[in-house]
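Left out: one protein chain. Kept in place: all the others.
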Amino acid sequence: MLQFTSLTVENFGPFKGSQTIDFTSEDGVTFIWGNNGRGKTTLLNIFRYALFGRFQNRRGADVDLAGMSNIEGRADGHYDFKVVLRMLNDGKRYELTRQYVVRAGIGVPSKNDDYEQKVYLKEDGSILPVEARDHILNLIMPQEVSRFFLFDGELLQEYEELLLEDTNVGETIKSSIEKILGVPVLTNGALDTHAASEDYKKEKTRIAQSNAQTQKIASHMVALEAEKKEHSEEFQRLSDELTGELEKRNKLEDESQQSEHVRSLLKSMETLESDIKEKKDRREEIITQIVAATKDAWRGLISSRVEILLVEIQTKLKYLEDKDNSQKIALHFLEDMQKAVDNKHCQLCDQGIDDGYIEKLRKRINDASTEFSGLTVDEKLQLQSLRMRKATLDAMKSSSKKEILELLESQLDSLNVQIDDSSRQHKAVREELERHGDIEELSKDTQVSIKALAQCLKKIDNLKEGCQQEKDKIKEVENALTTLEEKLNRASTDSDMIEAKRKVDLCEQINDIFERGIASYRDKLKMDVEKDATELFLQISNDPDYISLKINENYGLEMLHVTGAIVPLRSAGFEHVVALSLIGALHKNAPLRGPIIMDSPFGRLDPTHKSNITKTLPKMSEQIVLLAYTHEIDEQQARETLGMALKKEYRLTRYSSFYTEIEAQMN
Amino acid sequence: MMNNIEVEELIGVLETIRSEKYPDIPTELIRSIVNAQFEKQDDRVQARKDTKKLIDEFLKVNANS
Partner (left out) sequence: MVNIRLSKEANEIAERLVETGKFENVITAAKFALAFALKNHFEEFDPITYTVPDSGGNNYNVGTVDSDGQLAALLRAIYPDTTTPYMYARSLMVFGLTKIGKRIEEEGMPSVSALCE
């Protein structure tokens, strides 16, 4: 069983000089109290570094090594930093040193390249050579397993993915858990025993070939084996390519997500551009119409004046024409009167006229001639002119363009506002895009990415199809081989053949034991994990309606309600509790034993849960190291709750702004 | 990681299957294959070789039964 005995940290973060945390060799809980500013987070990183050789989660940004050394130490010229993890495993003492030293020739390091990492592993005091070092570390602390030693926010988040059966992350954790649970020993055993039985089958076929009875069948089988090998190799090739493409797809999809924003900006830009163009085209149309209207507008504009003038002209015309007409009428009468004077006889009353009266008549005729003299020459000219003007002006009447111009101009104004708005938006989008890079390039890159993803997806489909086809062919050949095998078995009476067959049969039996073992072991483990997790869960939870945990394919755990239903959306707090239960159960069931280092497991929980977890801690693993905020749980109460199970306490104490001391507390 | 005590659990599962279905296969053989797999976990090539060797030897020894 793996047990940490102590951790020494040198010149790392706020931990100036060399400081050591002693874990006891006894089973129990170690508390490390501290607040974030005091180096609790760094301590977590130190554990991570000691266990995995890296500082933060895989999605974290590159660390700045130069910034990791203790500031006060730097003032004294110390830029190197290291951690030493001492462990016991199966009676052997191990000492793992991981450190970053400044490269020779560099005075003050300023970038990551200025550092060089060194890793040593000592076994019972002697430094192991590199291969042995890696082999042992892989044996006692492979990364898939050691991740479960460190229970922090990162693990919690990955763990939450276990409930989603389809994710990539879920798969990874599942295989980690199975590794912890020892399943690979069985799966590899099955693979290797299967390979052995394949070898024996080939041998049998070889023997069959040299035997007259079975030669033909055997040769056919050899040919089929060759075919099968070809297809298997092709299948492998396609599978590998498929894996590559799937990775590529994930990468492209990630990139695509990151560039989501840029793509939507580009789309906005395109939409705005086409909108602006459309509006500008429309604007051109309207302007053309306006220009056409203004060209003739002068005619409509003068209409009112023309109306007024026409009225004047009409009045004058009337006067003159009336005058002209009255003359014509008068002339008629004058003619008759003259006749009467000449004839001294009135036609109308058919009577003679006296001489005296005739003089009156003659006078009347003279007067009338003057009175109804008609138009003067000037007036006649005037009449003509007026008639011409009237004709011209009548022809000039034209409707006003005012209404249509009003409509068009208002449309134009509105369009101009819209174009301005869109242009402004376009400018803003462009500016934002330019912050991401050259727009042409971005556009090209986006097209390229979209195309690449589409191609990748198509390729994946093709490869999947290809894989299936090869699988089908392999199955076909295997069936044929089985038939021939049976034929062979019936046909062979030779003792060598019988012996060869016996070997194959035995080998297949051995293989079958392993194959069945896998399923059986997995089931057993799952049941055990479920049982142990439920036990831990019930000790921590204070909700009587949640009666158990149920495990799924990926080792995710679901909470069961007393009604038998699965509790759908869990609170963050309960998520935490279930995760803790799983970790505890894994540690219990794993052919692995190791410590659990927990980071602030109490954050989201209420006091009852906090107290329950404290109580349950010792049951989760033999060695628990807890990093907690000073007021996260009641210290005194925690001590009381744990009693003898609490072995040691440390406090991260501020000595100065850049110096924290890990102080052992005397209990 | 797995240590000798924990391997027992795994062997136990296999033993149940062996004794029920294939009693002619010796317990020792299964145990030694499991140990070989455990020892050479990070060297699959060697694990396969060792497994084959164990089976070969078993079959040779039992050849004339």
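Order of writing sets the labels: A and B. Residues in every chain begin at 1.
Heads up, the rule we're going with is that contacts are C-beta pairs under 8 Å (C-beta built on N, C-alpha and C of every residue); 3 or more make two chains touch, one makes a residue touch a chain.
What you see is a predicted model; the values in this text were computed from it and never measured.
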item	value
Visible chains in contact with the missing one	A
Among A:Pro109, A:Pro142 or A:Gly300, the residue in touch with the chain that has been omitted	A:Gly300
Options A:Val119, A:Leu309 or A:Leu415, residue touching the unrepresented chain	A:Leu309
Per the touch definition above, residue among A:Lys16, A:Arg147, A:Lys401 or A:Arg516 touching the missing chain	A:Lys401
Of A:Val63, A:Leu317, A:Cys346 or A:Leu393, the residue in touch with the unshown chain	A:Leu393
Contact with the hidden chain (one of A:Val291, A:Leu348 or A:Ala565)	A:Val291
In chain A, positions touching the absent partner	287, 290-291, 293-295, 297-302, 304-305, 308-309, 385, 388-389, 392-393, 396, 400-403, 405-406, 409
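The working rule: only the chains that are shown with their structure count from here on.
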item	value
Centre-of-Cα separation between chain B and chain A, whole angstrom	48
Complex interface listing, chain A residues touching chain B	1-2, 89-90, 134-135, 138-142, 145, 182, 184-186, 188-189, 191-193, 195-196, 199-200, 499, 503, 506-507, 509-510, 512-514, 516-517, 520-521, 524, 590-593
Partner chain A, residues of chain B touching it in the complex	1-7, 9-10, 13-14, 16-18, 21-22, 24-25, 29-30, 33-34, 37-38, 41-44, 47-48, 51-52, 55, 58-59, 62-63
